[in-house]
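Heads up, this is only part of the complex; the chains shown haven't been moved.
So that you can tell them apart, the chains are marked A, B and C in the order they are listed, and the count of residues begins at 1 in each.
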Amino acid sequence: MNPVSRSGGRASHALRPVRITRQFTMHAEGAVLIEFGNTRVLCTASVEEKVPPHQRGSGKGWVTAEYGMLPRATHKRSDREAAKGKQSGRTQEIQRLIGRSLRAVFDLEALGERSIVLDCDVLQADGGTRTAAITGAWVAAQDAVASLVARGLLARSPIRDAVAAVSVGVVDGVPLLDLDYPEDAACDTDMNVVMTGAGHFVEVQGTAEGAAFSRAEMNALLDLAQQGIAELVLLQRESLLKK
Amino acid sequence: MNPVSRSGGRASHALRPVRITRQFTMHAEGAVLIEFGNTRVLCTASVEEKVPPHQRGSGKGWVTAEYGMLPRATHKRSDREAAKGKQSGRTQEIQRLIGRSLRAVFDLEALGERSIVLDCDVLQADGGTRTAAITGAWVAAQDAVASLVARGLLARSPIRDAVAAVSVGVVDGVPLLDLDYPEDAACDTDMNVVMTGAGHFVEVQGTAEGAAFSRAEMNALLDLAQQGIAELVLLQRESLLKK
Amino acid sequence: MNPVSRSGGRASHALRPVRITRQFTMHAEGAVLIEFGNTRVLCTASVEEKVPPHQRGSGKGWVTAEYGMLPRATHKRSDREAAKGKQSGRTQEIQRLIGRSLRAVFDLEALGERSIVLDCDVLQADGGTRTAAITGAWVAAQDAVASLVARGLLARSPIRDAVAAVSVGVVDGVPLLDLDYPEDAACDTDMNVVMTGAGHFVEVQGTAEGAAFSRAEMNALLDLAQQGIAELVLLQRESLLKK
């Protein structure tokens, strides 16, 4: 494996600069702007005192997510999904992933019969929007839960652990952590990994974009992801200490 | 007319603090975050080298707008239009208004057979989102046009004048400039006014929310709007001097 | 201002011939064919003993409107909205305007928890369809309310005043009342004005189609509209005397 030249001289195992800004907007119970380099996603967590039909009367709550991209978050303007009248397959796939990832660390019984809706809207895209969304949504969910505890609606937090996500991929034969858009477009293999604070896997989604990948490559990618997510969890926890 | 108590001790004829941040995102030819107090709208201007069918072969360009609101831009979460599969009547009404307002100051012939698409997305709402959108979209359009001139694609700007907008309304019998959300919810009459830099009207949309309004009230509201828009045009021009 | 030549030698401040035919169809509680010259709109008022969710349990009623145009109401056939699967932005804008205009003169509490639905369908279009629709819908609403009173379901009418509407515009520098389609297509400024019988404004929607318009022009247009609407209200009241 040769050294590759990454933007900003970044090492192959280095995350882009990550910034987490809480209370980015004023109305939501949790409102986090998360930046992975030039990727910027606004993640809001909204508490709703109702649950979808499949949970009604169960005593359990629900956690769900929606994902969107502003039309000019991307290099070339993309059509507005509201104007087209439907969400793309990609959008639905991503929002289902975010929802499952967050539910993996929630004790829905402890949440009680209410919902937390995570809206992840990409203001600026440069690769890794879904992983930034998961990582930011967890921080927003923490703030939303804290507001429920502060208002006496919950005795304790129903969040059992942290959850964060990162992309990894093989570019020109070299495994890289946290791909930006040019790397993502050039990679042979692209994997999104979601893990808990305890270091267990919640989701692993690997796709061979060009050539199929070997078990050895897979292992190298999982190693990178594990280390990157551990760093992200530290950054999440650090952001929650402020204020 | 009695003095009313406005948030922050604002005078009845005073705008909220206005902030215009250019280049708020990196991909669009123009990308302006405009703030009218707590209302924050991201206005991007995208250049597309094509026109809609009704303009094809005419030698003339087109200027159009789309409007959206993030689900948690508001106090209570609103449904995502992309998920519902259609834009509300309100959304369509607003984006048609923004498009007409901007076209009013564009020389479409001078623009040539290309389009400028203005995407106005509300990140945080506190009243006056459509007027902030028009005011910010004009600045974004200026930046997009400047990029066309800089790249030699246009010899001169096809923008003939400034355009800006403000809301006015009667609350408890007192005409007020630039309503915030609580004022908007409480007002009897609500009017959105769009004017050019030269001080002429582009759009006047007045609605009696409660009691119908008199010609005298209408005149008082138009006076307020004229003065407010003159201030906004100064702020627009000032923002363009930077960088 | 020079004299302009209008179809039929009409004066600049003259309405087109207005005809109001009640009970044009047999099933609706109110069914009015209104004609502004060649523009013909069928306005039916239907009583429904239910209200939309936002009014349920409030003890208050609701008044709403829907607008449509037959495909060949126009010079060139337009696509059927039911076949396209959605209502255009223009349609939604108009039906929202009709609904607001009628609600402005209704005491919703006095109506009780029931709805009046106004369906305004354009059989033939020659400019001013939305203003004819508002003017006709009010007459249809009167008939529907009268049927409720006659059946003992209401003790008194919840309609507090008349409401009527007219378009005005500047064509070749001359302010004109009640534009027909060729005038509407040629005008620089187009304004729809909705007023009560008492002479107050309910809606003012002015749009610069070409050049922006001055405060003086606006005043001239409002003068024309005020006079025209006063005439329309007389015609509405006259039509209700029959039978």
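The working rule: a contact is a pair of C-beta atoms (placed from the backbone, for glycine too) under 8 Å apart; a residue touches a chain by one contact, two chains touch by 3 or more.
These numbers come from a predicted model, not from an experiment.
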{"item": "Subunit number of the complete homomer, 3 shown here", "value": "6"}
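Keep this in mind: only the chains that are shown with their structure count from here on.
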{"item": "Per Cα centroids, the chain farthest from chain C", "value": "A"}
{"item": "Same or different contact residues where chain B meets its copy chain A, judged by the half mark", "value": "same"}
{"item": "Centre-to-centre distance between chain C and chain B (centres being mean Cα positions), rounded to whole Å", "value": "28"}
{"item": "Mean-CA-position distance for chain C and chain A (Å)", "value": "51"}
{"item": "Centroid spacing, where centroids are CA-atom means, of chain A and chain B in whole angstrom", "value": "33"}
{"item": "Sites on chain C at which at least two other chains make contact", "value": "86"}
{"item": "Residue ranges of chain A touching chain B (in the complex, touch as defined)", "value": "25-28, 31, 38, 40, 42, 44, 46, 48, 66, 68, 70-75, 77, 80-83, 85-87, 91, 117, 119, 121, 123-125"}
{"item": "Contact footprint of chain B on chain C as seen in their complex", "value": "86, 89-90, 92-93, 95-96, 100, 104, 191, 195-196, 198, 200-208, 211-215, 218, 222, 226"}
